[in-house]
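Starting off with a structure, shown below.
The complex appears here minus one protein chain, its other protein chains still in place.
This part shows chain A:
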Amino acid sequence: MQTSHPAIRLLAGERGTQVFLALLLTVGVAAPIMHLAFPEGSALHLSSYTMTLMGKYMTYALLAIAVDLVWGYCGILSLGHAAFFALGGYAMGMYLMRQIGTRGVYGDPVLPDFMVFLNWQELPWFWHGFDMFWFAALMVIVVPGLLALAFGWLAFRSRVTGVYLSIITQALTYALMLAFFRNDMGFGGNNGLTDFKDILGANINAPGTRVALFVASAVALGLGYLACRYITLSRAGRVVQAIRDAESRTRFIGYRVESYKLWVFAFSAVLAGIAGALYVPQVGIINPSEFQPINSIEIVIWVAVGGRGTLYGAVAGAVLVNYAKTYFTATIPELWLYALGTLFVIVTLFLPKGVVGLADKFTSREPAARAVTA
């Protein structure tokens, strides 16, 4: 009987979660030490390239968890989550642009370079406030959250589900991409935002800042994971899974299905936004290609490869697929998309529970009872 409070069960009883949190803690502590304490050339030294790469993977993992929450648990196949990720990234990018100050090519104390280049005389209204970190941080949460609420309210209230919903989420991210490509939008057009100098007064390329961003990504991933796990273990989590399995049945026993879907979708969008905000300072650029429809589809592939409906599977998938992507695009770039496609087909046909499902099969005494059977 489930009498214990969900908070107690957050850490107990699931090996995947324990393994993930232990790994995250180890990497989160060891990597910064290896980067800072050991000199270059030492066998134990971790290069700043690797460090940044791992930080980037962590933001991807957070994004994958966000998608797993809506797809694996709630059955909403969102093919537009890259949009929320990119919006969070743009909010952070705007803050970083405002920090450049007179160090830009044109040396304008207020206007970012691209605005000077476009002959703009003053800052557009929506750029105000972004010189303050707290305001930008707030926008990282508010903008994706509000967009998800507005979009979800329209879609779920009209009972748009299944493949139709997936298609309009693609349309959403595509529309945003086209909008952000336009110079008139005021977000730097197809060049996007780049050339960042400082974050919170610290040089963005300094080793210490890199480590801080890495640790912030690890902490965000850990907290995001625990928040999602709390949700999925609560009664609300079981309602959400009931909606995934039999939506109209759940409605008949008295739940406001639209309201549940809406809040889960919005929460997931906020997580994606936070992931984007941590991604941008580490990669040093945000441009409209982040809104590409293909990006959102890739996230879904990470989750499918890892194993949906488990959270830790999403993390595993994000890291595995992106490591493979980093490796293949460096060695045989023309084959990467084929490799990705093949991977997806193989996983769909032979591994409905993803690689974590496979791992469970070989190592566990009890199968992953809760995982989705596709």
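By our rule, a residue touches a chain if its C-beta (ideal position, glycine included) is under 8 Å from a C-beta of that chain, and two chains touch if they have at least 3 such contacts; residues count from 1.
Going forward, contacts and distances are computed from a predicted model.
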*Among "Stage V sporulation protein AD", "RNA polymerase sigma-70 factor (ECF subfamily)", "ABC transporter ATP-binding protein" or "Dihydropteroate synthase", go ahead and choose the protein name stored in UniProt for the chain not displayed.*
"ABC transporter ATP-binding protein"
_Contact residue for the chain not shown (choose from A:R103, A:H128 or A:R238)_ = A:R238
*Of A:Y164, A:F252, A:Y323 or A:Y338, the one touching the omitted chain in the full complex*: A:F252
_Hidden partner chain, residues of chain A it touches_ = 1-3, 5-6, 153, 156-157, 231, 234-236, 238-239, 241-242, 245-246, 248-260, 262-263, 369-370, 372
